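Yeah, one chain of the complex is gone here, protein chain that is, but the others are all in their spots.
Think of it as A, B, C, D and E in the order they're written, each chain with its own count starting at 1.
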Amino acid sequence: MFPGATDERGGSDTAGDAADRGDVNFVVVGAPLDATTTFQPGTRFGPRRIRTFAETFDDYDRRTDQYFSDLGVADHGDVRAWDDVSDYLEWLEGTLRDIVWDDAVPLLLGGEHTVSLAGVRAVEPEVFVCLDAHLDLRDDYDGNDLSHACVTRRILEEESVEEAIVLGARTGSEAEWDRADADDVTVVPPEDVADFTFGDRLEDREVYLSVDIDGADPAYAPGTGTMEPFGLEPREMRDVVREVAPRATGFDVVEVNDRDEGQAASLAGKLLREYVYANAAAAGASDDE
Amino acid sequence: MFPGATDERGGSDTAGDAADRGDVNFVVVGAPLDATTTFQPGTRFGPRRIRTFAETFDDYDRRTDQYFSDLGVADHGDVRAWDDVSDYLEWLEGTLRDIVWDDAVPLLLGGEHTVSLAGVRAVEPEVFVCLDAHLDLRDDYDGNDLSHACVTRRILEEESVEEAIVLGARTGSEAEWDRADADDVTVVPPEDVADFTFGDRLEDREVYLSVDIDGADPAYAPGTGTMEPFGLEPREMRDVVREVAPRATGFDVVEVNDRDEGQAASLAGKLLREYVYANAAAAGASDDE
Amino acid sequence: MFPGATDERGGSDTAGDAADRGDVNFVVVGAPLDATTTFQPGTRFGPRRIRTFAETFDDYDRRTDQYFSDLGVADHGDVRAWDDVSDYLEWLEGTLRDIVWDDAVPLLLGGEHTVSLAGVRAVEPEVFVCLDAHLDLRDDYDGNDLSHACVTRRILEEESVEEAIVLGARTGSEAEWDRADADDVTVVPPEDVADFTFGDRLEDREVYLSVDIDGADPAYAPGTGTMEPFGLEPREMRDVVREVAPRATGFDVVEVNDRDEGQAASLAGKLLREYVYANAAAAGASDDE
Amino acid sequence: MFPGATDERGGSDTAGDAADRGDVNFVVVGAPLDATTTFQPGTRFGPRRIRTFAETFDDYDRRTDQYFSDLGVADHGDVRAWDDVSDYLEWLEGTLRDIVWDDAVPLLLGGEHTVSLAGVRAVEPEVFVCLDAHLDLRDDYDGNDLSHACVTRRILEEESVEEAIVLGARTGSEAEWDRADADDVTVVPPEDVADFTFGDRLEDREVYLSVDIDGADPAYAPGTGTMEPFGLEPREMRDVVREVAPRATGFDVVEVNDRDEGQAASLAGKLLREYVYANAAAAGASDDE
Amino acid sequence: MFPGATDERGGSDTAGDAADRGDVNFVVVGAPLDATTTFQPGTRFGPRRIRTFAETFDDYDRRTDQYFSDLGVADHGDVRAWDDVSDYLEWLEGTLRDIVWDDAVPLLLGGEHTVSLAGVRAVEPEVFVCLDAHLDLRDDYDGNDLSHACVTRRILEEESVEEAIVLGARTGSEAEWDRADADDVTVVPPEDVADFTFGDRLEDREVYLSVDIDGADPAYAPGTGTMEPFGLEPREMRDVVREVAPRATGFDVVEVNDRDEGQAASLAGKLLREYVYANAAAAGASDDE
Partner (left out) sequence: MFPGATDERGGSDTAGDAADRGDVNFVVVGAPLDATTTFQPGTRFGPRRIRTFAETFDDYDRRTDQYFSDLGVADHGDVRAWDDVSDYLEWLEGTLRDIVWDDAVPLLLGGEHTVSLAGVRAVEPEVFVCLDAHLDLRDDYDGNDLSHACVTRRILEEESVEEAIVLGARTGSEAEWDRADADDVTVVPPEDVADFTFGDRLEDREVYLSVDIDGADPAYAPGTGTMEPFGLEPREMRDVVREVAPRATGFDVVEVNDRDEGQAASLAGKLLREYVYANAAAAGASDDE
């Protein structure tokens, strides 16, 4: 279970009951999909790695003066993955949609990036903000249009989604870069992320925030499927998360595997918590108004 | 390239030319499929691990007084895998069938066990002999009938195949054990493998020999997806390989991943060589008659 | 959660509710104590490693024709450990005693061997049967009489316990060996375990069975704190477990850490299951009489 | 032995003779305590890891134009740890106090951060300067007031100590942050360390400098018990060490374990050497005056 | 084979045919020498690690609008190393000289840094530019003047070489630093690399560019023989490579071993590609003039 969360799992690690979500504001859902990773596999172990390495974090956050365990976070457990990606996404979407209907924010733990598609379908945001080394704008990869290398492309095809903002992207095919030139995509290269601000671009719009851990430089997250050097610093990622969090009604962190000493999982868990603290603080502030 | 083999790869590691196979008796083909592994993934790295850890073996085999590099082994490189297992198996089968048509023996390096299905379809044996911890007799697994947990079942459905002999099997579902009770399946538990002999069961029959490395006890092959304790000793596996090799016109070794220090790959490479030495020695002996 | 068990954990991984144990015959309890390990630490990760590596095992057991998930196994989660070993043991004993009072068998997942003392105090057996490389008969270790190196000595001091039978022991201090010469201790060296049988020694007596994973040769369980070569084969351990299980009303497997590729945890989980299958089968058989 | 040091160990690795310390200015002491680490254990291997990974460093330092082996560094070996933390600290303090009496600077290699308490008691500084991700200001942790999470709190209770300056701290409980608001604690968050200078705060005061390696971002020191993202850059840590070293009469580097490829140990050994070079250079400069 | 390159290897991994190099502009050559590494060995696995971890990189480079596979890169395979370093360098030089004679640029994959000497002898540059933590200016190391710790010194003794510029160097013996004070050596410490530019120093001069991966901070390249903290950021290394590439007619990346999770190899492969893109883009630009 995610440390500090309450436990929704009734009788197994992989099938949670959503029973009574009166006080629940956020629901952690593990989505250990590991079907289309092309190089180093292991995202199936991502959710449990993230939960484990989050155990060492303090419950209390000084910046926002909040306790994580006070913020109404439940852990639904994992939605166990199987081979049929399309079917799995549909099933996962159902779980996430229930959370949205319960007025809670889904916090998805990947698994490969493909699972963000289920998150977006459940949340129906207007803007998809993403930290990623890759554009993920392929039309298909090896004939598979549900590859993790296509996820931002697929998300742009969702009806609700008006644009994607990809921060930290530093590689892609020529076709992806051409797609990225269209009006509905903004790419912020790693070098520019520190100085980038959203200004009023997110104002009055619903946002989904997705953190592909490979957005970080490999030094900070070696446990991911396709390392891409020259990446983001964790503090840059954190600052993006803090800025976007108040607007974002869906969140995920993906592409963590078990092939390092926990650096990737530790960073992933920390960014999830930054999201929750910042989102809750903003909600609290607006409640106070 | 498999040490001691000649290189068929024209311009890439993953697409070989089969050009001129005049003196070729055996063709190594890597099949790095890693799509249906349910626990620890990494079989995609199996072929390269096996080739690497085979580099330390002596070319010469005292028992049969042969040099591996004299036996006409070519390495075709890998048949690069993708997500669609059914399509991939068909493509792989084509590569293997070409080898059979060239009167050579395919030596398949897995990859997950599913690839044996392509091997059997290319070779069309009457008997499928298999070293495996698992029965692999499921009708489907999570709805997927091409899961590695179904491969022996699928192979029994091939027209040419009359029976399967599974050595070292020690676990399965109730349905698998019931299927194993049928006349066309023989299961030899690990405890009985040392004393088991085929007698004349293989005489005048075409055989395909498949080595799932998890047939070995985990101590000898920790680098595999689903460790199952109480397994075979390497010498027991070797003796089975030596006995079956003269009859077997197709061979594979599968389910090796990169999650140990090379023990699984080293054993896999050694068993492949034992197969080649024993098959070649028997062929040489019958040539001499 | 232990695969195949039902989940007793109410709201966290570390504090289970024992609510209604009507159909429960066995209760898994994690005891991640890691306080007195003298060489390689990490037993705190033992319970989660064992649960994880047990995920690959088939639910069905052909030998006894039973499903693990039918046998009434619940998982209580972990009893979180802290620095004060004496206090912790008392707390843990309470949890285990509740299980005994509910007519269920506690299945303890270590954690260091010291936790067996809590198990024995809860179960109050007459005979303590133990698989271990070490005698664990020290009076104290570095002044600590609750060190894992003293656990069998401490257990012999419990009122209910009449004797200890240690199988696989191959090392100890001179004082330990002298203590082992007393009438209430039987040591079976690794070389003799294969041929050893309990005869009627356990008849009509209550037994507690403890598996220190370092009883196995390091090849089979490198993930333990103090490797000791020349150890047991897993099948020898399994056969002891099968023989003792029908008499044993308490069981633990201890000293597994996270410093290997899962071999130790895989063996530990398997031996626990062998215990459950054998105990349940015997119970079922006697029910049938 | 620490590379470049002379060896004080008489007849064993763990018990040194302090014999004749005429020319000795610094004495390395290993303190492999590993009793209260709450997540990933292994600090017991810290001293030997640090010594090993320091073997590759050049003896000569260009910046200060000094040879490490000329600076009068002796290695006392390790003070072997046992379970009773309170007793151990007392014993360790004795060893360190001898060093202080011999007019040498103790250089403590942890072991968990708790060992700094022995260092401070031996050195009796007025200011405790610390690089750490954590405040370590808890009153107790799980009832243990000698947990490594309480060490700075305990140190502030020492008679000689007037204040603590914690650089790089980024997490703590609410009570810790409240304690940190008191006048005797200065917290410099990681973001501000690069621009922080001590000014004249250390002038004419005795200082003890403690480096908890987890002050560094996990990318630079994954081999530590509780990784905390968003940490310090090694050069920032080095610059603090260089600035404080001339004033510091006691030094330690702690919380290194064996769970990475040597990054944490390499950084730790380097920072120790930076301390020695800077302290010796300042001493030499003042001697020259 | 290096991903995106064509394959020159005729019949084995270690002996390439240079046949027809009509369209070849760059030739990758593996030089797995691992003879004089003083601490952590494993550079013998460097070439294969670099090739493997380069598999995930996109073929297309947006900055220069080029496809790697269009740039005429061939992979010659490895020049298998043996014990006699002097003989090996001579043999390797022959292979590289052939490449130079074919008007192609050799791209050497180490192996230890010593192999750069063969590269320089084949290319005969006037300037040796090097990214390295170490000066490598020793006259000999343990009596061996072909140690990797002497390579820049040896290179300065080559007739063609007028000067060496070492970026990122942060350690050396006193004699090395004194040698570095001579006019023909420029040392740029890590702190100054970001702001350093070559100005017109390389204009109209032939340059050889060597990347010792330990120039990077250990966080970015833990898989190297002698980690040295306080190193370069990957983007700083990349910018040097981009600036020097248009002038450099020889390139190598060395000192990568297999003792990390691929971070060092990933960075090495990326820097090689940056070199090729930048060199080719400059060549294309000058062709267009």
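Following the convention adopted for this analysis, a contact is a pair of C-beta atoms (placed from the backbone, for glycine too) under 8 Å apart; a residue touches a chain by one contact, two chains touch by 3 or more.
The structure displayed is predicted, hence computed values, not measured ones.
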{"item": "Which residue of E:Gly22, E:Gly143 or E:Gly199 touches the chain not shown here", "value": "E:Gly143"}
{"item": "Contact with the hidden chain (one of C:Asp217, C:Glu236, C:Asp252 or C:Glu274)", "value": "C:Asp217"}
{"item": "Option from B:His76, B:His134, B:Arg153 or B:Lys270 whose C-beta touches the chain left out", "value": "B:Lys270"}
{"item": "Touching residues on chain B - with respect to the absent chain", "value": "53, 55-60, 62, 65, 67, 217, 219-220, 234-235, 238, 260-263, 266-267, 270"}
{"item": "Interface residues of chain C (partner: the chain not displayed)", "value": "38-40, 171-174, 177, 191, 217-219, 222-223, 225-230, 259-260"}
{"item": "Chain E residues that touch the omitted chain in the full complex", "value": "34-36, 41-42, 44, 82-84, 142-144, 147"}
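Assume only the chains that are shown with their structure count from here on.
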{"item": "Comparison of A-B and B-C (more C-beta pairs in contact)", "value": "B-C"}
{"item": "Length of the line joining the C-alpha centres of chain B and chain E, rounded to whole Å", "value": "41"}
{"item": "Multi-chain contact sites of chain B, meaning residues that touch two or more partners", "value": "none"}
